[in-house]
Structure formats: C-alpha cells, structure tokens
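All protein chains but one are shown at their positions in the complex.
First chain written, first letter: the chains are A, B, C and D, and each begins at residue 1.
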Amino acid sequence: MNFLDPRILGEGWNHFLNSLGLSSGWIVLINGLVVTLILLGLGLTSVLFAVWLERKVAARVQDRLGPNRVGPYGLVQTVADALKLLTKEDITPDNAERISYNLAPGLAVFAVLMLLVVIPFGPGLVGADIDVGVLYIVAMGSVGIMAILMAGWSSNNKYALLGGFRAVAQLLSYEIPMILAMSVPVLFAGTMKMGELVERQAGFRWFGVVMPAAFFLYFLAALAENERTPFDLLEADSEIVAGYHIEYSAMKFAWFFLAFFLNTLILSAIATTLFLGGWRGPFVEQVPILGIFYFLAKSFVLVFAFMWIRATFPRLRIDQMMAFAWKVMVPTGLVLVLVAAVFAKLPVAPVVRDGLLFLVNIIILLVVAGFVGRHLRLQITRLSEA
Amino acid sequence: MVPLSWYLTVAALLFVLGLYGVLSRRNAVAILMGVELMLNAVNINLIAFWRYTRPDNVAGLVFAIIVLTVAAAEAAVGLALFIALYRLRETVNVDEIDLLKG
Amino acid sequence: MFDTSTFIRLLPELILLVTALVVIFVDLYARRRTALGLLPGLSIVGLALSFLAVFAQWGTREVVAQTLAADTFAAFFKMVAAVAVILVVLASVRYMRARTRYVGEFYAFLLVATLAVYIAVSARDLITLYLGLETLSIVSYVLTGFLRDDKRSNEAAIKYFLYGAVASAIMLYGFSLLYGVTGTTDLQEIARRLLNGDVLVNMEWLAWPAIVLVTVGFAFKASLVPFHQWAPDAYEGAPTPVTMFLSTVSKATGFAVMARMFLVAMPALQSSWTALLYGLAVLTMTLGNLIALRQTSVKRMLAYSSIAHAGFILMGLVAVTTALGQPFNGLDGVLMYVVAYAFTNAGAFAVVAAVEDGTGGATLDHFAGLVGRAPFLAAAMLIFLLSLAGVPPLAGFAAKLFVFAPVVRQEYYVLAVVALINAVLAAGYYLKVVKQMFFVEEPERAPFAVARSMRWALWLMIIAVFGVGIFMNWFAFMASQGAAGMLGL
Amino acid sequence: MVLKVVFLLISLFTVGSAFMVVTHRNLFSSALFLVASFFGVAALYVLLEATFLAVAQVLIYVGAIATLIVFAIMLTRGMMSGRTSPRNDQAVWAGLSSVVLGLVLLYVVVYRVRWPVVEKPVPPDTIERLGSALVGPYVIPFEIASVLLLAALIGAVLIAREREI
Partner (left out) sequence: MAFFDRWVLTIILFWPLLASIWVLMLPKEKEDQIRRVSIWMSVVPLVLSALLFVDYGARFLPRGGGIHYDVQVTWIPQLRASYHIGADALSVPLIFLTALLTTLSLYYSARVIKHRVKEYFFLFLLLETGMFGVFMALDLVLFYVFWEVGLVPMFFLIGIWGHENRMYASLKFFLYTLVGSVAMLLAFLALYFHAGTFDIVQLAEKRPFADDIFKASLVFFGIFLGLAIKVPSWPFHTWLPDAHTEAPTAGSVILAGILLKLGAYGFLRILLPILPTAFAYWGFLMVILGVISIVYGAFVCMAQTDLKRLIAYSSVSHMGYVMLGLGAAGVALSGKVVPLSPDSAALAMDGAMLQMFNHGIITGALFFLVGILYERAHTRDLTAFGGLSGKLPYYYGIFMVAGFASLGLPGLAGFWSEFFVFRGAFDIVRVWAAIGVIGVVVTAGYILWRIVANVFLGEFNEERWGDKLWDMEGYEKATLWPLVLIMFILGLYPTPLVNFFNQAAVELLTKAGFMFH
C-alpha cells in the first residue's frame, strides 16, 4: 500500500527529477510550479462543484429542483454559466479608478488562493508548511479586505462605496473573533504550523470536539467573513444592490464569484484543519491517501452547513451584526483563549483535561446563549410594548 | 548571499522617499503614508542588521515587532484625528488648518 | 526572573496602571454625578500612592526586568511627573467637566501618560525607551485632541501628531543605526561597544548621522528649535490642563531620555553631541524668546517661553561633566530646572486655565486688570512669571543658578552671553503680562471666582515655587543624588 | 546569484512603489502603491529569513494600517478629487533636502561604515526564541505595547466617534 502514501510519492517524484540530471534550483522551481498547478486545479474544480452544490442545496431547501438540464443532475451547469460570464461584455464605468478597478477582482482571488498553500490536504500533502501558518492565514485574510475596499472605491458608485464600507466594518470586526477562535487550538497545540496542528489532534481528540465553543465561534465568524447570510450585508441586494461588485460584469464579476466560493471552501478547510482533525480518520496511518478523502469529506460537510444556513436564515441588521461581533463574540473569544491557556498548562492527565475542557466549553456556550436569549426576549417585549 | 549594504541602500531610499512625502505633501493622510514608509525603512534596517550581525540574538526582531505595533497604534490615533478634522472643517489639507498662528 | 522583588520595584508603575483601569471602570459603571466627584480623587490617590512607592525606593540602583533601571535619576523624574500630574488633575476638574463628557477617559489617559513617562525615564534599552516615548506621544496626541468638537484642539493634535510621527520615525532610524553598529539594544552595552573601537572601522563617520537622527526625536519631545513648530500650536490649542502636562512632564521626559541616552550610551561620542546640543541650545532659547515677545495670546506666549526654557535646560546637558558626584555638574542642573520649571510652568498654565474659565479667553486683553477681578489669580501668576524670569528666591532662580553654573565652569563664554541676553528678553515679555494684570485697570469688568480644586492646585504650586527657591539645598541634594545615581555611570 | 536577482527585482518593486506613493496625484492610488510597497518589504523579510516578521508585516501593515488609511481616505473623499496640487509650496525644498539627506545616508551608511557582519545561519528555533524573548527580557516593552494598543484604541474611538446630539 506504500504507493498510496503521498510522502513516498513525493520522494519518488524528486528522485525522478534528480535522475534527469537537473540542478537543485530547477527542481525547486519545477516543484513549485507543479504544486501551484495542483492546488489551482483542485481549488477551481472544487469551486465548480461547490457552486452546483449550493444551487442544489438552496433548491432543496426551497422545495425546488435546482439545475438539472446541463449534464447529469445539472452538474455541468456551472461550467456553462462560467462560459457565459466569460463571453459577456466587460464594462468599466466611465469615472472608475482604472487601476484599482481592474486589480481588485484579481487581488480578491489571489488573496484566497494564497491560502491554499498552507492547508494540509493529507499527510505531508501541503504546499508549504510554514512556521507561522495560522498567522499567514490571518494576514492573507486582510488582503482580501483590501480587494473589496479597492473594488468599492474604484467603481465610483455610491452603493459600491457603501458596500465597501460595510465590508471593512464587518470583515474587520469578525476577523477579531475569528483570530481569537483560531488562537485557541494554536495555544493548545503550541504551534502555528498547520501540519503540526493536525498531528496534535491524533486519536479523535479533535479540537472541535474538545472545545466546541471555540469551533462554534470560528464557524460563526467564518460565516461573516464569507459574507454569507445572515451576515451578507455588504452585498445585500435589497439595500445596496450587490454592494462593492455592483459595477462589475463578465470576467471581472466571475473573479469575485470565484473568490467568494473559494473562500467558502477554504474557510471550511481551515476549520477542518484546526478543529476537525484535518485529514485524520480511521486507517489513515495505514492508507495515507485516505487522508485526502477524509479531509474533503469533512470540509464539504462544513460547506454544506454554510449553504444550509444561507438558505435558511434571514439577514441581520447592520447594528445587530456589529453588536453581535463586539459584544458577544469578542468577549466569548477572549474567555475561550483564557480558558485554553489555563487548561493547556493544567498538570492533569490528557483525558481528564479534555473532559474538563469540554464541560467548560459547553458551560460557556450555554451562558452566552442564555445572555443572548435574554437580551432578545427583552427587545421583543420592548418592541411589543411600543 | 546578498550583501548587507544592498538592504541598507533599499532602506535608505525608502526612508528618504518617505521623508520627501512627509515634507512635500499637503494632505495629512499622504503625510502619514510617508511616515509609514520611513518606519518600513527602519524595520528593514533592523531586520537586516539582525540577520547579518547577530542572527542568534532576537533583539532586532523584537524591536521590529514593537515598531510594527506602535505604527499601528499611531496610525489609528492619527487617522481618527484626521477624520475628526474632516468632520469639523471639511478638509484634511495641512496648509489649510491655520487657526493657530503667530 | 519575575520574583517578588521585581514586582516591588515595579510597584509605582503597577499602581498607575491599576488606577487607570479602576478609573475607566468607575466611569463606566458609576452614575455620572458620583463619577465626576470620584474620578479626580481616585486619580490623585493613585498618583500619590505611586509617588510614595517611588519615594520609598529612593536610593536604589538596580536593573529591573532587564530593560528598566530603578535608579535615583529615574526616581527623580518619576516623582516630578507624579506631582505635576496631580496638579494637572486638580487644575482640570472644572475645566474638563465644562468641555467634555469623557471625563473618565481623560483621567485614565493622564494616568497612562504618566505610566509612559515612568517607563521612558527609567528605560535602559533602546526598545523600551522608544516604546515609553512613543506611548507618551500617542497618548498625548489623544489628550491634545481630546476636545474633538473644538477645532483648535483638533488642529493642535494634528500638528502635534504629524510632527511627532515624523520625528519618531527619524529617531528610530538613528536607533536602527546604533543597533546595527553595536548589535545590541542595551544602552550600557552600546556604550561599551562604542568605546571598543574595534567593533567597526570608521565609527566616527557614523557618529554624526546617528547622533543627529537620534536627537531629532528627543528634540521634538523637548520642543527644541528647529523641531519646535508643533509646540506653540499644540500648547495653544490643547485643553489647558493638557498644555500643563505637555509643557512640563512631557518635556521633562524628553530631557530625561536625552540625558540617559547620551550619557549612558554615547559617552564615547561626547564631543559630537555636545557640539550639536550647543547649537540647539543657542537656537532654541533665542528663537523661542524672540517669537514670544511678539505674542498677544498669553497661552501662546507661555508656549514660546517654554520653548526658550528648553534651551536653558539644554545648557545643563551641553556643559555636563561626567563627574556626576560634584555639584553643578550640569546634569543636576537639568534636574533642578525640571523640578522648578514643572511647578512654575504648570502654575502659569493653570492660571491661564482659570482665566479662560472666568473670562472665556487667554489673550493679553483677558488678563487686563486681573488684579482687580481675581486678585489671587493675579498674585499667583505674578509669582509664576517672576519664577520663570529667574527672580530669587523663587524656584526659577534655583534652576537658573544650576544651569548657568556648569556653563561658567566649562567656560562657554558665548553660551553664557547668549543665555544672559535671553534671560532679559524673557523677562521682557513676562513683564508684559504683569503690566496687563497690575498696571492696567479695568474697573468695569466683573470679578470672577476660581474653582476650589484650582485654588488648591495653585496654592500647592505657589508653595512649591517658594519652597524650591528657598529650600534649594534640599532639592539640590535630591538632584545631585538623582544625577549621580544614574545607572551605568 | 538567483537570490541577488530576486532581491533586485523585489527592491525595484518596493522602491518604485514607494516613489509612486509620494508622487502620485491620486491619494487612493498612492495608498494602493503603499500596499504594494508593504508587500515588497514583506518579501525582503522573507529573503532575510524573517518569516514571522514577513507575515506580521502583511498582517499589520496591509491588514491594519493600509486598511485604516484607505478607510480614512474614503471617509474624507471630498478632498481626493485631485483638483488642487497634492504638493505644498515647499515641495522643491523638500526634494532637495531629501536628496541631500539620502546621499549623506548612503555615503555614510553604505559606503563609509564597515558594519560588523558575521556569516551565521539563522537558528531554526528563532520563533521560539522570539516568543520567549517577548515574555522574558523584553516583557516590559511587551506589556507596555499592550497598554499602548488599548489606549490608542480607546483614544481613536473617542476622537473619531460621531458627534452626540
């Protein structure tokens, strides 16, 4: 079964390149290109699938059929749509700020694609397992915000600008609970390397299971980061007609579209890595290639959850959304980080520790839920009185 | 390996460009951008010195991190001031704020 | 490395930090009326406790947490800062209440600024030093622009901010060069490696750029010409209590770090920095005074005067001798001047604040006939102005004595003559204010009252101004101990 | 050799962007060039084997500072139309003095001073060292930095907040 271990495959590949008599510089270059191509291919294919899935899920929730004409179960529908988009006329508004207008979509995709580099798809299957992987993810996230700002500004459109503003407000706000949630496993594992984070979740001691509250926090923040309902205010059609990408059409719109779905996938992938044990699963030790399937499976479960929520929930009001980030999620995140820091140093057996941690997490979840619930009830009473 | 002086040259150029921006711009935000360039130059210096003279002592890196942090705090306060200024006066051009003179 | 003794050494800083947090929380949760009464009291208690904590440790000379120096030099400045900030708080009670809702934040910021001063004056490491200075600066920007709906306050803050950001960037570049050449951020270590010439060839080529760049940052904090342009605007536009703070504590900090930086880290380059500071001192006092002569706003006049005084303080550093045990070594002059000046200038600005409160402005015209309208204020202002002019037996005289002395000792004749001319120039515009207050009579203008806390503050400062002048010996003793106790020398 | 070429490309990109930052008429474009320049600097850090700093550079400079700047530019957009000259009346002097300062710096820093360069590899545990340094010898700066950030946060909110009625 060794040939199914990607690590050995990689060694073989390197061996093959060496046997061709290439210098080490070239090998690095070729490997880089190959990895890039693989990641790109994987990413883009997944997007095609994800778009189809989204439409199907939404249709099912809304009691429709969804795409079903092009290809089996409409599977090729997305390809057709993409082709349509690519062939449409590319419009640039007259007063647009050309450079940033044209750069923004590319940058948006670039920011997300860059994240693929650090995600471990399977044992040893990672583009570059850098020391500061988690930090890198956070850093790249801010580049995405930049792209949205550029788009919003350069379109020279009121709605686009408003969308841009909202984007910054929302994305920056939710980045903080997200970072806090991400730092919980980091603290616990004592590393920022994505690969090692997965290693530390051996034996079903997934961080998401041990610390459900952190996972939940991350998930909520990811929803917002991905501009998904109920946090899709920056493109809310009914308010600001699609927000920052209102002026974009054809190819450039496709870029944003791509970035959006890629983001969904990658946020799920990160969640999988950090909280759901990454590629870990039964028999992975024996059949490493299984890791990829486990990884994709877990990720798509999360993606499905994203879609489900999108199709189900109504949109929040902007003040509610901001209040939720700053008054609920940030404090909760801080508490969680504190708890994790304390428990990571607790001198007890791992099992006991994990059990305690789980309990504490559940308590925190309940308390927060209780607070939010009480607040909501109060508001409702106040509304009904008024 | 790239010689240290190359890095220092880049840093010096960034520094001087930043300074030029600071001295020549009218817009407060643009001045702030110049300052950020200067701070970047400083950080290049620090990290280059760290790498080339004492890679086993992290003082240079710590310094650079602190500079980053301070830069963020400074930018936050500065931009808040600019926004307040714009609200009060509808301008962020430095040579148009001249209530205080003498 | 973090044992109990470290915490005890850090007690003054910790007290300030805790007080700041308490102030914020009280402000959040207490009723507004209670808070208004409580907050200044809390701040003063915290500052006083912190002062006591510093005082209790007077005489120590050791390294705390590797990057701080718990020495008498730092302790001296800390005590000055604590006392001065207490006065600022007293002077701001009514002033700030009338102008902003965010009183709690104001006091918290003052406390954090004091904390930054504590850190900066005791830093013995480039990183800590920079961070202390920068924290002080950033908090000062906020304090300056605290009255955000007031165009002047905002403008002052922006000018302060822009100059400050640039100056600190330039200073940092100098720091980075120092770090590069010595490979360390520890001041003493830097001094050692600079003295060991073998570290690098051509060090003398670096001396000037490094010193000039580094000095820019300090000169900005201490508002030395030509890095002073922010000062008059910031002083005039800032809320007057903040001006008190900027012109005393903040400025003193500039001198403290300058002294430590040059004396501890760069004794090897003394001839270079002395020459630079010499020029700066001459420029600073002359220009400051000449421009002050033309002012019609008392606040602005005091601003320029405080620039000029920075030049006087600088004389102490120019003429510093490394024999820090002896009196009149220059450094003790800096310390004396800082104390005297803190009380005096804070007092003068406090009177300005009170006059602003009572008359709505602070131009010379608002001071006309003050003696008939608020005799206490007029008398207090007179005392402060005379002290600024260096008339004995007030604090300013003690200060002048201690900075003139080293200059005479080093036989810097030109500097002495320049200082002489400047002393007279300065007296010229101080007397202008005195003239307005006492010689001009405005019987038709109504008298006005002074807030009680302000009265307290003024009395304290008057007593202090006389005290420093008459019991010069005690302060000189502290100053010489402070100077001699600088860690690393 | 490859490194040198890469270095030159990156520096050219960085300095070029910086040049555009200070000369471009349109402030928003200036800000974008600033971002580019920040990226270039981050790349230089990677060349210097300071990965953490490179990431931090992107995170803080691009993610926080540049975003703030762009945000501020958008909020004050009435002024960005570029109708008036972006330069003040002392631009020529600024240019001259900058050039002079640059020449002096380059002459002294690059040409005159012999820096105490040692050829040593970066220890593999640099990040651990950095972490322990921040809570070890440099704990005071670290803590003060946190105080500073909190103060700046409150201060910025206080100042930029909408006016109450």
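We adopt the following convention: contacts are C-beta pairs under 8 Å (C-beta built on N, C-alpha and C of every residue); 3 or more make two chains touch, one makes a residue touch a chain.
As the structure is a prediction and not an experimental result, all values here were calculated from the model.
Chemist: Among the chains you can see, which ones touch the chain that has been omitted?
Modeler: Listed by label, the shown chains it touches are C.
Chemist: Give the residue, chosen from C:56, C:275, C:420 or C:463, that touches the chain omitted from the document.
Modeler: Residue touching the chain left out of view: C:420.
Chemist: Need a quick check: the contact residues on chain C for the chain that isn't drawn.
Modeler: On the chain C side, contact with the omitted chain comes from 327-328, 371, 386, 389-393, 397, 400-401, 404-405, 408-409, 413, 416, 419-420, 423-424, 427-428, 431, 434-435, 438-439, 472-473, 476-477, 480.
Just so it is clear, only the chains that are shown with their structure count from here on.
Chemist: Could you state the distance in Å from the CA-based centre of chain A to that of chain B?
Modeler: Whole-Å distance between the two chain centres: 33.
Chemist: For chain A versus chain D, what separation do you get between their C-alpha means, in angstrom?
Modeler: Here the centre of chain D sits 28 Å away from the centre of chain A.
Chemist: Give the residues of chain C touching no fewer than two other chains, as numbers and ranges.
Modeler: Only 127, 131, 134, 138, 141-142, 145, 148-149, 157, 177, 180, 183 qualify.
Chemist: Can you list the residues of chain D that touch 2 or more other chains?
Modeler: Each of 52, 56, 64, 71, 73, 105, 109, 115-116, 138, 141, 145, 148, 151-152, 155-156, 158-159, 163 in chain D touches at least two other chains.
Chemist: Judged by the touch rule stated earlier, which pairs of chains are there in contact?
Modeler: A-D, B-C, B-D, C-D
Chemist: Please name which positions on chain B make contact with chain D in the complex.
Modeler: Against chain D, the touching part of chain B is residues 1-2, 4-10, 12-27, 29-30, 32-34, 36-37, 40, 43-44, 47-56, 58-59, 61-62, 64-66, 68-77, 79-84, 86-87, 90-95.
Chemist: In the complex formed with chain C, which residues of chain D make contact?
Modeler: Where chain D meets chain C, its residues are 104-105, 108-109, 112-116, 136-141, 144-145, 147-148, 151-152, 154-156, 158-159, 161, 163-164.
Chemist: For the complex, give me every residue of chain B touching chain C.
Modeler: Listed in rising order, the residues are 15, 18-19, 22, 28, 31-32, 34-35, 38-39, 41-42, 45-46, 48-49, 53-54, 57, 59-60, 62-63, 66-67, 70, 73-74, 77-78, 81-82, 84-85, 88-89, 94, 97, 99-100, 102.
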